[in-house]
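Removed from the display is one protein chain of the complex; every other protein chain stays in position.
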Amino acid sequence: MSKQNPQLDTQGNLKHFLTIEGLSRDLLTEILDQAEGFLGVAQQAVKKVPLCRGKVVANLFFETSTRTRTTFELAAKRLSADVLNLNISTSATAKGETLLDTLRNLEAMHVDMFVVRHATSGAAHFIAAHAHPHVSVINAGDGRHAHPTQAMLDMFTIRRHKQDLSRLRVAIVGDIMHSRVARSQILALKTLGVPEVRVIAPGTLMPNSIEESFGVRAYHDLREGVRDVDVVIMLRIQRERMNSALLPSEHEYFQLFGLTEERLSTAQPDALVMHPGPINRGVEMDSQVADGPRSVILEQVSNGIAVRMAVMSMCIGTQNLKIQPAGDADG
Amino acid sequence: MSKQNPQLDTQGNLKHFLTIEGLSRDLLTEILDQAEGFLGVAQQAVKKVPLCRGKVVANLFFETSTRTRTTFELAAKRLSADVLNLNISTSATAKGETLLDTLRNLEAMHVDMFVVRHATSGAAHFIAAHAHPHVSVINAGDGRHAHPTQAMLDMFTIRRHKQDLSRLRVAIVGDIMHSRVARSQILALKTLGVPEVRVIAPGTLMPNSIEESFGVRAYHDLREGVRDVDVVIMLRIQRERMNSALLPSEHEYFQLFGLTEERLSTAQPDALVMHPGPINRGVEMDSQVADGPRSVILEQVSNGIAVRMAVMSMCIGTQNLKIQPAGDADG
Partner (left out) sequence: MSKQNPQLDTQGNLKHFLTIEGLSRDLLTEILDQAEGFLGVAQQAVKKVPLCRGKVVANLFFETSTRTRTTFELAAKRLSADVLNLNISTSATAKGETLLDTLRNLEAMHVDMFVVRHATSGAAHFIAAHAHPHVSVINAGDGRHAHPTQAMLDMFTIRRHKQDLSRLRVAIVGDIMHSRVARSQILALKTLGVPEVRVIAPGTLMPNSIEESFGVRAYHDLREGVRDVDVVIMLRIQRERMNSALLPSEHEYFQLFGLTEERLSTAQPDALVMHPGPINRGVEMDSQVADGPRSVILEQVSNGIAVRMAVMSMCIGTQNLKIQPAGDADG
């Protein structure tokens, strides 16, 4: 990545939201602060603010995800934007050239923002790099690379419960190797000043040099890893990895890395339990934990809409700063 | 069903709309009266009222139905609500546990109303029983159990043509055994004081003790059954039941139970012909009847939007009575 962060305009405002990497603590804090303001919108009788009225947000989901797409759709609608849901088969865009043609056509229709999910790492960066200056791109998950709005809604949820991030111990448990969520969470936690981040995984799902690369501590034992932590973030296990060489059966995984009340007992008494959803009950955790008093899993979902409203309105706001007077020539 | 009707709040206002069972004549009449008011909205140049602005209605259709989903979507949009259409494969929710997780997640997104269609009887009740107090549930058809908005739009259509319900004879013709529509219609007709309700079906499609259970008169002969009636409601035949042990061929069914002008001649001269749609022409009735002067089938469709607007706005209105001041803690 070059010195000039491709997510920022020349004044340092957020134009795209592609990854946590390269963003300052101040900017992440601004996102969290803006999201606080949007949390109240869901409590209003009329759950709408007119910040993005007349703007068009296109959901470009090359991988299907009803949940993430729905929260982006609701966030956009609460900002009064119009939403286009485009079903794009990956086959139709096997060639990068065709992906660009799709992009150019949507730009020509005056779409203002693309929310992109793609199985290939770097897809959102590629689209942002080739997008027209009037367009913003939000990464809703690209391959194993990043899922920055998920990380920010997690940070938001932690901050609401644990005011001072500079004293926290946070553990992330599961398939660290393949998780774009974990990668974005670690970067966000470190940027926001969390002093101790742990990752807990079976050897087959732990990247080799993660301690050096990311400044975290690696554990292969769940009990040991959650000792004294303030937050436990469980990752979702992709069932398609089960029964492969990488993972034993679901049952065996739960025996070693599934969260139970008993295993949680060595964590801080007020430790939060988090999960990006959807949960595989009895695999990542049992229902007692998922539905228990320390679980903030459903709060994460609510917070996700406020955080996405914050990111979307900040990016659109940056666009507005540059808007040309009407009559401007346009392709 | 316990004494406290699960559809009503403690003040007796409609909170969910799951079944006709247990609702009073006054409440059903209130729905019909409210729907009268909404009928005019479709005639306005701007077909909108702001009663549900900023509310989010989620269509949870576990069985596909373009027609019913579309009328609920139009009703919600005419009330100025935002609509989420969720494609939910039944496989993804084979376990009740997962259905609840889906529900909890949508609640966390501050969805205000679920419109539920499901192949399992009781699904809408189950969801209402487990829903957060701020959420309303409308049953858009559950298994063989109930389809109460269909029944109410039929009552509305009858009342518009036959003012005094207390003097009517109404016949329902077709697969009484498997029909959630018939069950809801019978309950609504009886509650609204219709003195004579007849059901007409082949022996294989007639429940055994229906006369005692529902207070109706059973006929196995169409000619005899429609004699002197004021309304004939034809049910839709599910083609997948054809050629099974229960039903002969379509042709043979039509020979015995298909409505023709000739067979209709023993009914009252101004008898209405109704059908919930979509019609199988030449199976349940011939085109002369479907498109004839006594058919009100397309009026039923128009009325369906007004009745659904009434039910939705009444349920949302009940929510508003209870709305917490902004700033209320929220999961």
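Note that the chains take the letters A and B in the order they are written out, and that residue 1 is the start of every chain.
Definition applied: a contact is a pair of C-beta atoms (placed from the backbone, for glycine too) under 8 Å apart; a residue touches a chain by one contact, two chains touch by 3 or more.
Being a predicted model, the structure only gives us computed values, none of them experimental.
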* Structure fact -> Given B:Gln4, B:Ser24 or B:Gln44, the residue that touches the chain left out of view is B:Gln44
* To do: Sort through A:Gln4, A:Asn105 or A:Ser287 and give me the one touching the missing partner chain.
  => A:Asn105
* Given the full complex, what residues of subunit B touch the hidden partner chain? -> 40, 42-48, 66-67, 70-71, 73-74, 77, 277-279, 281, 287, 298-299, 301-302, 305
* **On subunit A, residues whose C-beta touches the chain left out of the figure** => 53-56, 82, 84, 86-88, 97-98, 101, 104-105, 107-110, 320, 323-324, 326-328, 330-331
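To be clear about the criterion, only the chains that are shown with their structure count from here on.
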* Separation of subunit A from subunit B, taking each centre as the mean of its C-alpha atoms, in whole Å -> 41
